[in-house]
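A single protein chain has been omitted; all remaining protein chains appear in their positions.
Labels A, B and C are assigned to the chains in the order they are written; within every chain, residues are numbered from 1.
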Amino acid sequence: MSATNSTILNLPDQKTATLPKRNYINAEDGLLSWLFTGDHKRIGMLYLISITFFFFIGGAFAGLIRLELLTPQPDLVASDTYNKLFSMHGIIMVFLFLVPSVPATIGNFLIPIMIGAKDLAFPKINLLSWYLYWIGGLFTLTAMVLGGVDTGWTFTTPLSTHYLNTHVVTAGLGVFIIGFSSIFTGLNFIVTIHRMRAPGMTWFRMPLFVWSNYAASILMVLGTPVLAITLVLVVLERTIGIGVFDPTKGGDPLLFQHLFWFYSHPAVYIMILPGMGVISEVISTFSRKRVFGYTAVAFSSVAIALFGFFVWAHHMFIMGVSNYSALVFSLLTMLVAVPSAIKTFNWAFTLQKGSITFETPMLYAFGFLGLFTIGGMTGVFLGALGMDIHLTETYFIVAHFHFVMVGGMLMAFLAGVHFWWPKMTGRMYPESLSKLAAVTTFIGFNLTFLPQFILGYLGMPRRYHSYPPEFQVLNVLSTAGATVLGVGYMLPLLYLAWSLKYGEIAGNNPWQATGLEWQIQSPPLTENFIEVPIMDHEAYDYEWLAHKTEQEVTTVG
Amino acid sequence: MDNTIVATHHDTAAEDHHAALPQHRHHFETPEQQREAGTFGMWLFLLTEIMFFGGLFFAYLLYRNWYHDAFVVASNQLSIPLGATNTAVLIGSGFFMALGVWAAEVRKKGLLVLFLILTTLLGLVFLGVKYFEYKEKWEKHHIPGEHFDISEFVNPPINPKTGRPTEQPLPPDVAQKTQVFFSLYFAMTGMHALHMIIGIGLLIWLIRRSQRGDFSAGYVAPIENFGLYWHFVDIVWLFLFPLLYLINRHPGS
Amino acid sequence: MSEYHDPANITNPEHGEHHIVTPKTYSLVFVSLLIGTAITVGAAYIDLGIFNPVVALAIACTKAVIVILFFMHVFFQSKLIKMTVAAGFFTFLVLIIMTLSDYMSRAWGLW
Partner (left out) sequence: MHISPVLWQFLVKWLNASALFPREASTIAPYTDALYFFLLLITVVGLIVVGTLIFGFALRYRKERHPVAVPIEGSTLLEATWTIIPLALFLIVFVWGALLYFRIYTPPVNSMNIYVVGKQWMWKAEHPGGQHEINALHVPTGRPIQLTMISQDVFHSFSIPDFRVKREVIPGRYSTVWFQATTPGTYHIFCTQYCGTNHSAMIGEVTVLSPDDYEKWTRESTSGMSLAQNGERLFASMGCNACHSGAATARGPNLAGVYGSRLKLTSGSEVLVNEAYLRDAILNPSQHITAGYAPIMPTYQGQISEDGLIDLVEYIKGLQTNYRVQQTLTTSESNQAAPTTPGAVKP
């Protein structure tokens, strides 16, 4: 594919091009060299494979859920099986896919390169976090194989502590361990970003992807331990019967909700912030422009992280928190929505007077903008106290967080994977097939989740195995959409695997992007840079890039 | 590969006053950078520990206010001499740990090993005392769960000297809430003890490495960072002691 | 635009001088901590009304601050470390205050 007018894709001559002889992939051979690697890029790839594995397990559960909901009657699976399906879907997707999705894969791979470092600050801890991820994952899988767990991903007490006979302890310990994996990833990022920046790489020269991961890392480090202690208390309550959350012993079950959501609300920002970083990179690159209002976008990430800690009780408006407290939390929720609105408009205005091309990552980014706008605005519905009463615990909320998490984060993740695929593997994915996948995903997604908003306003409760027949039409639409969505997700898996061997050689900088990662070979060397880079220009400086390319041409030619 | 950006720079690190250490990792430019990164990372880890115990402390704060009477009586079951001794033991352990860091800084191998061993011993003493405290609770059926027994709070034993109950008897509904206190007591001290056990495991590993002389040649980061962890565990206890043992020890109110 | 190379961020406010604390300082801290413990125990036996927990917590906080500043060297550390420590306690306060805002203003309950 040569550079035509409608693309900025700039690949080397395929006849002569080869992958670099020495790179991080072939630096050492053998499975052990991967399992004991300290290289952030290899760990990123290990994570990528792992989360893909869990994504498809979680996705299979989602498929079964949608299949069951095709008819109003409980006919495909029994009630307890259905409950296990959505619980495992939630636990796997939230803790094993969404939380590590962008930070642990793309972030792991790119943050050191983007700031000009040779590796993360603590390579061994980075590897440890991958192992913790798998230990936690295996606990979760064990719980699944032994018969599943049916608490829902929220582990609500006293249901989870006293009224269920499933493998709550195993799954709880799994999530506990995965939590530490996420803590270590966040910790590593923060130290790296503070301590390992290349000369000249000031805070405001960092790519926005680094900023957003930094904000997410703060949330990981400060929020996750609260989840950990909460799960410890749940496990202790189940096993030896202490009474911290047990109303019959004098405990307050709402305390569990407070502590759980103290983590789990910031967790949604852990999930979405890195995705926002990806979108900033992609939109800038394909409109050949610096992100509109770089500082505002950077600070809005930090603002989201900060405010993210003050709004958790909006998950509990109808649960009997005090009215006054509900007021405060609702107000703060409205405030936290503003930085997201700022980001959206800044991205839109980045396009202004750009020179826009429509490669696959850009299509995903457009999808993200649309879906995230809907997801964000429906969040305002739920943050408004009186509206929340009718909408919460219905399919409206299901649709809302799928718009943000799947429509937002997964779109961003796929945008990022496509965008950096040439950097990670040195090869291009097939362009037309991937565009087809992007469009399929977008259509399938909307078909799946838009009907759920209507269902939610009709009052269909979430986590329902059977439902009144008048809701069937919308559910059928939703299931049909899920089928399309499933195809949309299978396609990248197949063609990306194909491209590993048969994809075109990408060269160093196929997108003509400005980030440091694009100035080195692809796939990169194990040590990333031959010599320590010196950052002597602002982020997203396309004039600098043009100037540099010109110089190269003159020196080489 | 294009090198315009990766312009050459002169590595001044080699001339730094620190000699190159074998423990220096290649991806750090200077040992100083490595050391600061390590300290910073350790502090971030301690932040997670603050929040980890933070959840427990909040639960304690809430229930102490709800069930103050039950908390007072249940707290009086704990032994102040043992608690105070343990506090002193732990402070002593922390003191030797701090001295250990100093010994490593001034590269005195013998002193370092000695101080680390003292730290470990005091840590073990703490756990030993804790064991006897737990054992007493076990015998009195004060461990929350199925076997929890409130009879001692409803009908306190009579003090043979005065002929009066040793403790204000509690109505049964209040006495039941002592279980919340003991739940928190075991959760908090249990988590603390778990941290101590992990710490002692690490200490033994550090002692062996110190004997090899790993930390008496200028590379002290593991000792220093472990010291941070050990002091943090001390700090948790500094709060646990007054909160759990000393709620209301003045008779007559 | 900084042209020179500053590998350890020496000119950076995040950088702190390396400082070796002497055994003398440690001993002072050790003794003051023991004294603090004694005062805590003593104060618990005096009826100060609602000030009992206040005094106990104040002493505990003082002791914790001493440990953090000297045993844990924060006194001699860079601004970054000081900020980090502060951030931890800040988040802890957020947890406490925001959750209490619910419990304290509930019509239900024992408050």
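Criterion: a contact is a pair of C-beta atoms (placed from the backbone, for glycine too) under 8 Å apart; a residue touches a chain by one contact, two chains touch by 3 or more.
Please read these numbers as outputs of a predicted model, since none were measured by experiment.
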Contact with the hidden chain (one of A:Ala27, A:Leu138 or A:Leu351): A:Leu351
Residue among B:Thr48, B:Thr87, B:Thr119 or B:Gln176 touching the omitted chain: B:Gln176
Among A:Leu19, A:Leu70, A:Leu164 or A:Ile240, residue touching the chain not depicted: A:Leu164
Omitted-chain contact residue, chosen from A:Leu35, A:Leu146 or A:Met334: A:Met334
Chain B residues touching the omitted chain (full complex): 69, 170-174, 176
Contact footprint on chain A, counting only the chain that is left out: 5-8, 74, 79-80, 83, 150, 152, 154, 156, 158-159, 163-164, 247-248, 253-254, 287-290, 292-296, 317-320, 323, 326-327, 330-331, 334-335, 337-338, 341-342, 344-346, 348-349, 351-358, 366, 369-370, 373-374, 377-378, 380-381, 383-390, 392-394, 454, 457-459, 461-474, 542-543
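Here, only the chains that are shown with their structure count from here on.
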Chain contact topology (line, ring, star, complete or other): complete
Contact-richer chain pair (by C-beta pairs counted) among B-C and A-C: B-C
Interface hub residues of chain A, defined as touching at least two other chains: 194-195, 199, 222, 226, 262, 532, 534, 536
Where chain C touches two or more other chains at once, by residue number: 5, 7, 9, 14, 80, 87-88, 91, 95, 99, 103
Chain A partner contacts - residues on chain C that touch it in the complex: 1-7, 9, 14, 80, 87-88, 91, 94-95, 98-99, 101-108
Complex contacts: residues of chain C adjacent to chain B: 5, 7-9, 14-16, 18, 20-23, 26-27, 29-30, 33-34, 37, 40-41, 44-47, 52-53, 56-57, 59-60, 63-64, 67-68, 70-73, 77-78, 80-81, 84-85, 87-89, 91-92, 95-96, 99-100, 103, 109-111
Chain B - residues contacting chain C, complex: 9-13, 29-30, 32-33, 35-36, 39-40, 43-44, 46-47, 50-51, 54-55, 57-58, 61-62, 65-66, 80, 84, 87-88, 91-92, 94-95, 97-99, 101-102, 105-106, 224, 227-228, 231-232, 234-235, 238-239, 241-243, 246-250, 252-253
